[in-house]
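All protein chains but one are shown at their positions in the complex.
Chains: A, B, C, D, E and F, in written order; residue numbering restarts at 1 for each.
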Amino acid sequence: MTVLVLDLLSWAAILGGLFFMLTGTVGVLRMPDLFTRLHAAGITDTAGAGLLIAGMCLQAGSGLLVLRLLLVYGFLFFTSPIAAHALARAGLAGGAEPVGPSRRRGPGPRQGAR
Amino acid sequence: MDDCPILRVGAKIMIPTILLFGLYVQFHGEYGPGGGFQAGVIVTSAFILYALIYGLDSTRRVIPPFVPRAAAVLGVLIFAGTGLASLLAGGRFLDYDVFAGSPQKGQHWGIFTVELGVFVAVFGVMLGVFYAFVGRGRPQ
Amino acid sequence: MSADLALPLALAVPLAAAALVGLAGRRPNLREGLTLAGSGLLAAVVMGSLLPAVLAGERPEWTLLETMPALALRLRLEPLGMIFATVAALLWPVNSLYSVGYMRGNREGHQTRFYVFFALALSAAMGVALAGNLLTLFVFYEALTLSTYPLVTHRGTPEAMRAGRVYLGVLLATSIGLFLLAIAWTWAVAGTLAFAEGGILRGRLGGGAVGVLLALYIFGIGKAALMPLHRWLPAAMVAPVPVSALLHAVAVVKAGVFAIVKVLVYVFGLDLLRSEPSARWLLYVAGFTTITASVIALRTLQRGGNLKRMLAYSTVSQLSYVVLAAAILAPLSAVGAALHIVAHAFGKITLFFAAGSIYTAAGKTEIGELAGIGRRMPWTMGAFAVGALSMIGLPPAAGFVSKWYILLAAFEAEALVAVVVLAASTLLNAAYFVPIVYTAFFADGPARAGAPPASSAAAHGEAPWPIVLATSATAALTLAFFVWPELPLALALQLAGGSG
Amino acid sequence: MREHLPVLQVVLPLVAALLAALTRRPGRAWALALTAAWLVLAIAIGLLLQVLGEGVTSYHLGGWEPPYGIEYRVDLLNAFVLLIVSAMAAAVVPFARTSVAREIAPERIPLFYSALLLCLAGLLGIAVTGDLFNVFVFLEISSLSAYSLVALGSDRRALTAAYRYLIMGSVGATFVMIAIGLLYAMTGTLNMMDLAARLPAVAATRTVPVAFAFLTVGVGLKLALFPLHLWLPNAYTYAPSAVSAFIASTATKVAIYMLLRFFFTVFGAAFSFDVMQLDWILTPLALFAIVLASLAALHQEDGKRLLAYSSVAQIGYIVLGISLASVLGVAAGILHVFNHALMKGALFMTMGCVMYAVGSVKVSAMAGLGRLMPLTMAAFVAAGLSLVGVPLTVGFISKWYLVQAALERGAWPLALAVLLGSVIAAAYVWKVVEAAYFRPPPAGSETREAPLGLLVPTWALVAANLYFGIDARWTAGMAVRAAEAVLGVGR
Amino acid sequence: MRLLGLYNYWIVVGLMMIGFYTMISRGNLVKKLIGLTVFQTSAMILYISVGKVRGGTAPILLDRADVLYSNPLPSVLILTAIVVGVATLAVGLALVVRIHEAYGTIEEDDIHVQDDAP
Amino acid sequence: MFAVAAVGILVSMTLALARAFLGPTVYDRILAANTFGTKTVVLLAAIGFLTGRPDWIDLSLIYALINFIGTIAALKLFEFGTLAHTRGRDRE
Partner (left out) sequence: METAIDVTLLALLGLTGIALLRVYNLVTAAMLLAIYSLLCASLFTTLDAVDVAFTEAAVGAGVSTVLLLGTLALVGREEKRPLKRQALPLIMVVVTGAALVYGIADIPPFGAPDNPAQQHVAPVYLQESEAATGIPNVVTSVLTSYRGYDTLGEVTVIFTAAVGVLLLLATGRGRGRGPDDG
């Protein structure tokens, strides 16, 4: 019984996680500029990975394993926003321009950053 | 990135965790993936992260440049010394059986010291190489 | 002194002389004295100790060292080697005497270097003469090449350097590329390199391989100046006269023909060569070289060209006599070959000495300038005439004896080619030597030729006394050989007896 | 301790390298290197005697039986190669003291000796091991240290030369690695003897020949076998003098050893030469190497570069000997390994002397050196004669054997080619000799003879050239016995 | 079918060749090293593929008896090979840095031009 | 269930890879690499469960860590042109 419930729960978590991950990635692919892509990527890293790992936690069975899974998540939880933050800063400093209502494509002013 | 509090705070939390994780990898290597080499790399990357965020000079203050060099030598020496010790104890080179009463125990100790040697050497080498690269061409 | 011990001594004396001369470089008189003393000592060793022993039928031996398994550096003296050694040992003192006069008379530079390498070359030549196996022969052959190079390029002018490069290039290339290969092949076939009576290849090699191996030897021994590998010899004419004398008479080309005769007699064995049609080509190449070189010499004369150049081609032609003689492959012809080595040595050294004498005294090098010079320098040109006679092969000079034996052998072996070649070349030789002698004595001097400035023409008389003395001595030797040929003949007949 | 000689042979220089990296005083590092090099030589001699006395020595590292553990296996061939390598090291290290002091900044010298010792340890490790993958590991140790040693040359082209060496060397090493992987996939073992026993069963597949080809190409790259030699000339030219002398006389030699080991021990002569028709590939390559590289050497204006091309040609001789696949041919190859090490070591050392005294090794810069540096140039002449193959020098001995081996096969064109190479060698050696002896020194030149610290090792090698040229019974006998051992003939 | 079963190897060969090609066709010294790394890494996959047993698991022993393990030996070898690779890369990059300091460029063509000029 | 997860993650990895190829700026590529790394972390965890040996979660951990350091290093390179230099003075 509990097994079934656990299974169902983890199915739900994993499917949810996958959903976030896929949409996030699609966002990364489809969004127009760096900053919006960053936003999409954030979803992948936090919600997507979080739910997936949660699903795994439910299947883990041993405490140590759960602990390590949580550690992984904690790690992602820390590093991902920091990296995103740094990326945004660097991008801004390096000249990647946000795309406003008038959508402008192509590389930023920093020539040759391709 | 030194003036970015988010990074600095994040690093402050992460670096000890990484070091701890490195030690875990070092000692858990007999039961799971990992070992001296991986642990050495992980611990080095903690210091690389430190250098990236707090600057090379700060890192050099934490670990002076002669330390990596000495550690590299020391690590290999531990390894080779283990081998030589096994010679002196009457076995073949790197034959750990002779280190303790039973071969199994001897192997355990031998592998332990050897992994330690690998760890120290890798740490020293990687950090030394990092210093050498990053220290090159500095504006000062 | 035991003859066995005299063998290494014959090598060591010139070496020691070289060392001492080098040390005494600062004091010319001491230096030249040492050279003369060394040469005299060598002559004494060879004539006094070795010659009687060999004549008595001994074959002195001495092992220098063993280099590879079953391959040693050994000395072993037999009649042919004895002949060569005697010639070299006899002519070195004379040449030294001449050198003193020549080098001082012409104020040549680097005299110490000259004497040192001269002595080294002599040591190497002795080694060639005494060699007991092919390896030893090869070693000293190369040593001879290397030690004579500084002599050839003595003047250091660009022309001399170019000549030196040709000299070294031809000799090294042929010896390493072909001679060594031939030696290696011999070793592979026979398993030994030691010279032995009757040859070491008999019964082990046959068919076309004999001809090929023979070619490797003949052309590998570039010092014999067989066409087409003769170029180095005229090129080396840039060297001072004593060096030319060394090259032509004492050591170098003699080492070449000596090595060829030695190989024919002691490696192949005349029997093997006689029985093998593939070896017949040698006769033709030798004959061709004889005639062609004579023709070139004649053309040099007609153009009034360089005297030494003409003499060089004369040497090429004369050397081929030796090869030709050996190629007749009769026992008697080997005698002729051996004798011709001696005869040509005496005659040619006389000619060169005379040429050098003319250069020293009158500063002339071209044939066209020689008209009337015989009256100013009677001794020199007299000697020249004797040498010319020997070259042509007329009595009372040495050349007659050797040519006689060669001709005899040719008839005996019914080698018609050889007879024809001998006859033709005798005529050619006469055609280019007689006019020189004639104009030197009987034509009018510079007055009619008109070209050279009067001052130099009038000023010169005979050359310095050491030169005249040496030239006369060799001329006398040439004549003496005709009168008393017994000694070389005895040795040569031993050779024939041994191989026959 | 006697039974541990094989492993001490490698570990000793390794430990010395570690200690040398710690010290900061050039003198101490040098003393360490010297001690290590001479001890290593002593061990090599001991090992050779041991092998001569007791036959093949096998040492199980870690006490594990092969093929489960790594085995050190010393037969006459490796014992001989070990002797060559350690003898050259023992000669180069004394030379290095003075030479390196002039060419390398003092603060780098301790690390320089460390790298040199590591290179030595790597080379010895390759030569002594009986395990395929262990070969790869030690190959990398020696190569990596060699790259950095080459890069220490004072000319900036040393850097590009080292880079090219690194790229080509790594390609070679990776090829070797791929080949080892394929062999492992086919047999499941890495031990050479075990492999030799298990390979015939799978020799008919397509994989083994391909592994063979990769191994040959990979080792050929390290060996500078003719078309794969492109890294060598610059590396030898611009490396510090002591490094040129060391690498030229050891690194390619060990590669030759690998080739012999793979061809004859692992794959077996029957497979290598009958199935793979190796001789049809190696012989032409060797001939090209001999002729073309010699000709290239003739056109060089830089003394070290000239010698470098000459090395390519000499490697051609060695490979030619191997490609004959007979006892005499392989013996000739082994003999030339020894002899070439002696002569090239000596020649590069004289170049080091010239570099020290003149600051350049251009042929034009050597004008008149015969008078200014008589001892150095006399050494060059003596070793040069050896290179040409003049009798009474070692060069003659190996060429003699090579020609004999060719004639034994009836391949007299090969013999002719060997001698042709000698003739060209005479020409390029002459080029230097002529500059040194027959051209006047530049006016006002203050060049002096090189110091004793350089001359003594140089002349020691020259003396060895002459000694083993005059009395070649020992070396030739060793080479023949080693060839018999590796071919599995006789004894 | 048998050849299809070797899909792992085929792709590995392709990867190796990509690396090899990058290495020998590119003039940029860093790019060459990147190619070398790809080349070496791909060769490592070859080894690991050899050691894989279908249905097996990593050779870290479990308490159960009926487990099929993959081959540990290729892993051991490749651990060493990875280290070799990074060591080569480090030395190569150090060389590149020095070359850049000496020549001001890391393009092979430009270096050749500078070297050929006297 | 982990198979599904793995497949989903693989798909999303492919998409991220596409962004890495497309760029256009180097920041986009770094972003792509970073997010790619995150997915790898999760993929590894999934594979661990899939093969029945979830203990290798350590692998995921190290991936996450390495990924972070790589990103920071790349960014630092772009912001300062060197990995060593820091704005102002180094702090303790």
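Before moving on, here are some points about what is shown:
Simple rule for what comes next: a residue touches a chain if its C-beta (ideal position, glycine included) is under 8 Å from a C-beta of that chain, and two chains touch if they have at least 3 such contacts.
Since this is a predicted model, take the numbers as computed values, not measurements.
Considering the full assembly, D:115 is the residue among D:5, D:34, D:115 or D:177 that touches the omitted chain. Contact between chain E and the absent chain runs through residues 2-3, 5-22, 24-28, 30-31, 34-35, 37-38, 41, 44-45, 48-62, 68-80, 82-91, 93-98, 100, 106-107, 109-110. Contact between chain F and the unshown chain involves residues 3, 6-7, 10, 13-14, 17, 20-21, 23, 26, 29-30, 32-33, 36-37, 40, 43-44, 47-48, 50-51, 56, 58-59, 62-63, 65-67, 69-70, 73-74, 77-78, 81-83. The chain not displayed touches chain D at residues 14, 17-18, 21-25, 28, 61-62, 64, 67-70, 105, 107-108, 111-112, 114-115, 118, 121-122, 125, 131, 133-134, 137-138, 140-141, 144-145, 147-148, 151-152, 178, 182, 184-190, 198, 202, 205-207, 209-211, 213-214.
Rule of thumb we're sticking to: only the chains that are shown with their structure count from here on.
Considering every other chain in turn, the ones in contact with both chain A and chain B prove to be F. Common partners of chain B and chain E, by the touch rule above, are D, F. Farthest from chain D, judged by the mean position of CA atoms in each chain, is A.
When C-beta pairs in contact are tallied for each pair of chains, A-F comes out on top.
Chain centres here are Cα means. That of chain B falls 80 Å from that of chain C. In this assembly, the C-alpha centroid of chain A lies 10 Å from the C-alpha centroid of chain F. Contacts with at least two other chains are made by no residue of chain C. Those residues of chain A in touch with two or more other chains are numbered 75, 79, 82, 86, 89. Chains that are in contact with each other form these pairs: A-B, A-F, B-D, B-E, B-F, C-D, D-E, E-F. Across the interface of their complex, chain B is touched by residues 55-56, 58-59, 61-62, 65-66, 68-69, 72-73, 75-76, 79, 82-88, 90-92 of chain F. Residues of chain E that touch chain D in their complex: 16, 20, 23-24, 29, 32, 36, 39-40, 43, 46-47, 50, 73-74, 77, 80-81, 84, 87-88, 91-92, 94-96, 98-99, 102-103, 111, 115.
Against chain D, in their complex, chain C makes its touches with residues 65-69, 73, 135, 138-139, 142, 150, 153, 156, 161, 164-165, 168-169, 172-173, 176-178, 180-181, 184-185, 187-188.
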